[in-house]
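Selected chains from the complex are presented in situ; the others are not included.
Chains: A, B and C, in written order; residue numbering restarts at 1 for each.
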């Protein structure tokens, strides 16, 4: 029956080709690739070793934008499960839950696309091609929502393949391949790296950089974290980034600051590694450097200004200093400090959306079980820091022994674990924020 | 809803515990593990990094036979998909094939076991534990067929994880870790290795050994192949195995003989790598040693004697020499040569079963696209060789350019690609084998 | 006796200290180090494992310029052989050449400094410290010629330790450690590298870079050579260095150009590796890429302009075009081409000094057995190229089969092996150069 349905598909694809529609060169290439993939997922594809897979990967890599688009459409249309077969198998298993029926159900419900991707992965460099394919697919997805089913399959597969158990944690330093360091410069999203000399300072003895690597993507970090060893919980990022700063001794440091966490592969969007990375690195550093007692971040507050702007528009009486700060793109003056810090404390602890705090960075760290410790005034004077949060930055503390409980409190109790100082600041803001029943917020 | 069903499950498992059934210590351990796994697959399991996964793996590794059995039962019972939810999702998607419905269907139909295994894999050494878990499961499966659904999930996952694209082909030689070589000695299934000194000869310059390795299973080959460089298609395995033989020069050899292919991991049964390995090694050796023109095996015929015995029982008139050979466990005399070779040729080319030739080794190589080239008399005088096939061995030739066509001929045309000599021999046997309408064969 | 002389030395060094001379802090440090070294070379130094060596290396590394100077003086004065003992031993061995007398002679004649250096080398990082020590010593040597004896010993030792048999030839590419690539940028002496992006082009697939490394100096190349694969013997370096050039396919190239050879360690001056490097790389590339038939350099002519200037000063009638070129620092005009090329041919083939050609680059390649093939007009328009040789560059061809004979011709026959074209050009220049018996030249 499978063979039969295969032949039907091949024929229909050929018929489509013959139906008088004039296809462009790119479309013809895409269709040839689709036909090859139909063959690839038969036993014959297996018999050729990786040869046919290699051909498929080469053909895919040769497609232009138009060809890729057609190819994605074909993946969505022709390599989906057979709906009737699925329904019948589901009914049969519901009626009679035998292992055989279970096997049949699983077989029919799995989209043939998944086997396509698994076979393509057998070609040399196949994994990198599939990660690139997903990146291209995500671009298309914006305008072509029906491709979501292809993305669901690919996401599922990549998520399984890039299981943390298959990732290698590697220290990245000045002895790492230039090919790897180049990626750091290219990908660093939090605090831009200005070429190799700037990077070198971030890899000195009082800094650390670690990344997760997958054996099939040599030299390509999936995610990396930058750490600085300092004397105390840091209140500003400038001294950490300064290229000329004196190099300290990590064996005397009290605090390890995670000052940047960056995901590298656009094609892995939605598959998170940062959580594992932070905890693994914290555990390893803890074992290596018993003097280090505090593991904390120095993090941006990317959504603060935008939220505050909406508040202002909604007529919340924020006060003159805050309104002036909202109109300026410079560092705000001292009189804005208290009100802005208080509002930030409120924003980070009280503003929830669908079971999560609204700020994306807060969401990530609090969901990981970190504690919101401190809000820092004039901590990041970069253009980006001012634009996002008036230069405010935040410390999240990772106390490995509390991580599991903090997470529970956050997820089940819907409460942000935070310091007394942050709590006091948030309460200060309460009168302001709630002075008008800000209806637009309550529904968000 | 998921959380609700989680609580229901936890409660029911606790209730079961409280229901007056006295559980053994092992059973209590297994139940504790199952409860942990219920937690592990929630978001909370993710928040703990790999810590909870580590606990689960440690607990599983501590289970005895009885505990494992109970644990497997729980995996089958509590971590299967919800049949009602699956049916509803299948109906919804059948009615309305939106991406959202597709996503829902995929989510409900995937057994929670798979997520259990993926999470366990996150612990250090998790992959090895899961491969071991499957081996234990296969042992249980014989008497407890309902566990087949657990095996289906695990097989699917391991098959996906051990995709050829993630395997590393490595040469194994005397500089390889003793830990790896030890596995060769332990696993070699075709021609037993008598300790390290015997192995050393098989790794000299005129021999080669290659294995597939997975990054998560360091030092552990998944499958390995042993190759000898010789002057011509070999007719006997003795000279190849002789520990004292002179070491030849591979740059002058004409023929690369694959004289042993061994799968190492019982926990990977049914997930085949040998096909890829042979072709990859042949391609690599072809590039390295242009002088080598023939890539062939020297293979056993494991099912020949058993088949012939059944023929004899069924009254097929095999002749005195063959009948005498069947009664003896020594090398058969010269007068048995022609009839035995003819019958072997028939057996290997004409005896089919459910779309495949009956002999398992023939099935493997012919399915891979090899050609049956020659039947060799007195090729393996070992006890095993005599017991399986009267000392006969067979050459299958891998001609990389013909592999795809040969495979098609075999799979679609249901024909064995073989040499003229084999064909002549098979025809000689025809009169004998068909002289009685061998009814017992047709049903087998 | 040795112990006695040791004690004498220690005492005299102490006495010196007590003799009322007020020593600076640095001098006291240098003297403490010297005393430690006296101990280090006794059996006691051996008994402490590497601990005492580590102390010595740390103390040396802490010395400033003044301290180092005093320390070098002490090395020259106190750690030299005992002249009387040497003379006696030489007389004894001359009289009675027994193995025992030979051993005694060797023992007395070897400066204790050598043992000092060998012991210092036992500390972690000791080798790098000694290479640095020699660099510092070479700086001092200019003004303090009596230190030459220290340098003789160190040179001898380093030459022995950095024997080619201990060097590892490694390919350097974009996957090499940044720490290594950084050295290339710092050291490249022939054609400056403008940072990492510029370097990256020189490491693409149609370029190669190889270096010799010593196991005790990780990441630090001793010497490296840059190679470009091109279609024919190149006439200009610009296209090779252009960062934006198209990347070619080395499997189609006809010619491998060695366009830069750079020694990296100032502390290894006078210990040559380039000779071995070129031949090894040529042999390896020859084996890897049979399509490459020509192995040649594109080399500067560093001494040409200076020599020509001296000729002009001596009144040699060079002609208006050449004289104009000598006055300009721009690319010379077309009318200067023929005379300059002819004079360069003469300079490279006919100007000898103490058994070697005068031009240092020519001396290196001709001494290695290369053939002077071609003089290239407007081959290097860089400031340096113009300043050295009016933009002229030269191809030396390495024909591995001829290298030994060419060397013999050069060393014993005192003849430059060169092409007919170069010979014709040199003859053209003869009339000009010899028109005045330029006395200063004739003695060279």
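Everything below uses one rule, namely that a contact is a pair of C-beta atoms (placed from the backbone, for glycine too) under 8 Å apart; a residue touches a chain by one contact, two chains touch by 3 or more.
Just so it is clear, the model here is predicted, and its values are computed rather than measured.
*Asks:* Let me spell it out: one sequence, repeated, and 3 copies placed. What is the copy number of the whole complex?
*Replies:* 4
Following the convention adopted for this analysis, only the chains that are shown with their structure count from here on.
*Asks:* When you average C-alpha coordinates per chain, which one falls nearest the overall C-alpha average? Tell me, please.
*Replies:* Answer for the innermost chain: A.
*Asks:* Just the number, please: Cα centre separation of subunit A and subunit C in whole Å.
*Replies:* Chain centres of subunit A and subunit C, defined by C-alpha means, are spaced 52 Å apart.
*Asks:* Using the average of all C-alpha atoms in each chain as its centre, how far is it in Å between subunit B and subunit C?
*Replies:* Distance between chain centres: 60 Å.
*Asks:* Could you tell me which residues belong to subunit B and also touch two or more other chains?
*Replies:* Within subunit B, no residue touches at least two other chains.
*Asks:* In the complex formed with subunit B, which residues of subunit A make contact?
*Replies:* Against subunit B, the touching part of subunit A is residues 43-44, 46-51, 80, 83-84, 86-87, 89-91, 93-94, 97, 99, 102-103, 105-106, 109, 118, 121-124, 126-127, 145-146, 148-149, 152, 156-157, 160-161, 163-166, 168, 215-216, 275-276, 279-280, 367-369, 403-404, 407-408, 411.
*Asks:* For a test of understanding, state which residues of subunit A touch subunit C in their complex under the given definition.
*Replies:* Checking each residue of subunit A against subunit C gives 174-179, 181-182, 195-196, 200, 219.
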